[in-house]
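Apart from one protein chain that is not included, each protein chain of the complex appears where it belongs.
By written order: A and B. Residues from 1 in each chain.
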Amino acid sequence: MKRYVIRRLLLAIPLLFAISFICFMFINLIPSNPAEVALRVQQMPVITEEAIAEMEEMLGLNKPFFVRYLDWLVGCLQGDFGISYVNPARTVAGEILRSLPATLQLAGASFVIVIVLSIPIGFLCAIYKDGWFDRIMRGAVFVTTAMPPYWVGLLLMWAIGVKLGWLPTNGNGTWQHLILPAFTVGLSYISTYIRLIRNNMLENMKQDYVLYANVRGLPQKSIWVKHVLKNSMHTCIVAMGMSIPQLISGTIVVENVFSWPGLGTLCISSIFNRDYPVIQTYVLLIGVLFVVFNLVFDILQTVSDPRLRKEN
Amino acid sequence: MKPVLELNQLQVSLHSRKQNHELVKGVTFSVMQGECLGILGESGSGKSMSMKAAMGILDKNFLVSGSAKFLGEELIGKSSEELRGLRGGKIGMVLQNPITCFDPLYRIGNQISETFMAHRKWGAKEIRERSIAMLNKMKIRNPEEVLEKYPHQLSGGMLQRIMIGIATSMKPSLLIADEPTTAIDAITQFEILNELVDIKKNYKVAMIFISHDLNAISRVADRIVVLNQGTVVDQGDFHHIIHHATDPYTRLLIEKRTDVMRRYKLALQGGV
Partner (left out) sequence: MSKRFFQNKTAVFTTLIVLVVALIGILAPVIAPNDPYETNIINKFAGYSMEYPLGTDQLGRCVLSRMIYGIRPTLGLAALTMVGTIGIGAVLGIMAGYFRGIVEEVIMRIVDVMLSFPSQIMVFAVVALLGVSVQNVIIANVFIKWAWYARMIRTGVMQYRDKNFVQFSCCVGMPERFILFRHLLPSITSDLAVLASLDIGWAIINISTLSFLGLGVQAPTPEWGAMLNEAKEVLTSNPTQMIAPGVAIVALVCCFNLMGDALRDVLDPKEVK
């Protein structure tokens, strides 16, 4: 058990290195000279050789490639992700930290919505398999997986925000502001997990232990909740945990629709402004989150399964 | 004397979109108190299907008709809650894959006590005492420790004995053993069969022993029913089946067995 955890941790290290290297490469793959881009972005009227050289000096671009990578990596580990091209007075770390809370709030809220909706619905679909509820939900799941999130956002905004006037459509601040965007971010995950939990429970219902529980005359509710649901959750919990970074990255589109002042809005405006260090840090952040959540939930699954956990 | 379980023209068919597939085509037999009935047949002959149909543990895709009377009470058409009360209580059942029959996420003690709680209003202390007594009766060493174990930490033979223990602890009138010896090794098989013979002697239950293994059946069963493709093809005691069976399928099973026995004896005598 301990050995497994250590092995998993060690395996994550090269992956983190690869991710950081790709992120670093990213800024160096820009077809033009980053220093020149930085000057252009700051709307320097005339770009002279000296200005470029000065900017290179400032960004540390005149050093050899690997030295720069190491410098950058060490900087990242200390929380220094460089400075914004658009506004050199601002650090990237500061920009990201300013937008992060709003995005985490949104992702957290949508994760809660996903859990609260998908588990009961998936459960009901499984126990009433082929009943009217299951059929309606299966249809809904099929359609929602084909719906682009931004369109769902627009529809909700118009129907609930504008037409009915129940919830605000723009900006953030109160919990009412959170509901529409959080639901929009979560919708495709809700349908994914309804399907996952339903199918997993149906698979579990075919197992011998359910037959034996019936043979022993256990109450139906206990068989469904205590045995089948728990066994399915066991498998689904990993998929759910690993979807958290995807939820965070999924906010990028929805934030744009609802003018939510989070990382997504920052990222899109950085793309338009060619503020490469911000984009680079954003990609790095999501990549690292992805690896970390994978790791944590993989280990959690192992720890919570008595078959995999060795008891001495 | 009234039979404990009496099946009369029991039919089971699998209902699917395109066609109705008949799995059990009218099976009739009965079992008395203190008697052990062996049901012999290959896999797919409908032997455990007919028992499951009588107990109401087939899902709704299966259509069951005919009659199955338990102590004179009709089982077919009874509500699922009433059947649930009988299962694990008056009707005990032992299944064939002990290792996969227990929920891997719960300790053995938990799974024993949930069964007790489903049928009796016992307190936590009484449940624990009775669980330990039951394990002792099943000759399992260190019962306190076993209660704290997860299913994967125990052997197939041990789990099978726990299953028999659970099935008998509610003083059932009928004990159904569905291929209880198929998934375990030869020595444990021997012990399990002895256990079942003891139960038959001591508890005076009616027992149904389902198997495809003529050897195992001959050790415990007083009377044998041979099933082939959903119909009863032969009925009688072991002697009758061995010497007077008329059905070609039964003969085939017997010849296979006598052939094995002959070679076994030959080997014992030193020749091969």
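Everything that follows uses one rule, which is that a residue touches a chain if its C-beta (ideal position, glycine included) is under 8 Å from a C-beta of that chain, and two chains touch if they have at least 3 such contacts.
Computed from a prediction, not measured in an experiment: that's the story for all the values here.
> Specify the shown partners of the omitted chain in the complete complex.
So, taking every chain into account, the missing one touches A.
> If I consider the whole complex, including the chain that's not displayed, which of A:4, A:26, A:69 or A:133 touches that chain?
Once the missing chain is taken into account, the touching residue is A:26.
> Touching residues of subunit A against the unshown chain: what are they?
Per the touch rule, subunit A residues meeting the hidden chain are 15, 18-19, 22, 26, 29-31, 142-143, 145-151, 154-155, 157-158, 162-163, 245-246, 249-250, 252-253, 256-257, 267-268, 270-272, 274, 276, 279, 282-283, 286-287, 290-291, 294.
Here is the rule we go by: only the chains that are shown with their structure count from here on.
> Find the geometric centre of each of subunit A and subunit B from their Cα atoms only, then give the gap between the two centres in Å, rounded to an integer.
Their C-alpha centroids are separated by 51 Å.
> Over in the complex, which subunit A residues touch subunit B? Could you list them?
207-209, 211-220, 222, 226-227, 230-231, 234, 305-307, 311
> Touching residues of subunit B toward subunit A in the complex: what are they?
55, 57, 80, 84-89, 93, 95, 97, 100-106, 114-115, 118-119, 150, 152-153, 163, 166
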